[in-house]
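Left out: one protein chain. Kept in place: all the others.
The block that comes next holds chain A.
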Amino acid sequence: MFDQLDLVYMVEVFPTLLDATKVTLFLSVLALVLAFALALVLAFIRYFKIAILSPLVQLYVSFFRGTPLITQLFLVYFGIFTLNQFLTKLSPTYAVVVTLALNSGAYMSETIRASFASVDQGQIEAAESLCMSKLQYMRRIVFPQAMRVALPSLFNSLIDLIKGTSIAFTIGVTEMMACGIYEGSRQFNFFEIYLDVAIIYWILSIILSFLQRKLEKALNVYQ
């Protein structure tokens, strides 16, 4: 099977794919920043059980965890992005970023909420007895400790998010996967191309795992 593999072509096409990887990374980084910010706010609402909002967040999380990513993308791009003229003019790239941020934000919010809860109530009582406000103790005490706990799951979500960018090809965003499809359809070298694509995704996730270990070590100083 593998002796049919055109290794030369695999190497030749690699730079083209790497070029498209930039789009993948751009989508990922933008979606990650938005997802994390969203997740923090959602986790805050759930952690403090803020009236009215907290059950809404629960509903939101349930929906985004309970439906396929591609369905969500189509809902956003073919649904929400057709609601008015302004939205219609937006490039599909935005639809991808928004969908990934909403999806990943839902997962991350659950991770972060649980990690907030893992910080023992005693420290919070101590902070309150010293007149620290909610925002102060969340920022100074709960958040730093929670991040240590949440890190492995957050990195899982991030890897899922990067892999999730591959569905962008369905609405015509030329990221790495889409580039692979176009390139492959020229000479029907799909096996070589998709092997390359898989290798690039894999390398990205290996780099992230490495980063994760470094970060865990850094956050471990007080353990």
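We adopt the following convention: a contact is a pair of C-beta atoms (placed from the backbone, for glycine too) under 8 Å apart; a residue touches a chain by one contact, two chains touch by 3 or more; residues count from 1.
Methods note: contacts and distances are computed from a predicted model.
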Chain left out of the displayed complex - its UniProt protein name, from "Amino acid ABC transporter ATP-binding protein", "Threonine/serine exporter", "Bifunctional protein PyrR" or "Germination protein, Ger(X)C family": "Amino acid ABC transporter ATP-binding protein"
Identified contact with the non-displayed chain, of A:A117, A:I141 or A:I181: A:I141
Of A:V8, A:I52, A:L83 or A:C131, the residue in touch with the unshown chain: A:C131
Touch list for chain A against the chain that is not drawn: 120, 122-123, 125-132, 136, 140-141, 144-145, 221-223
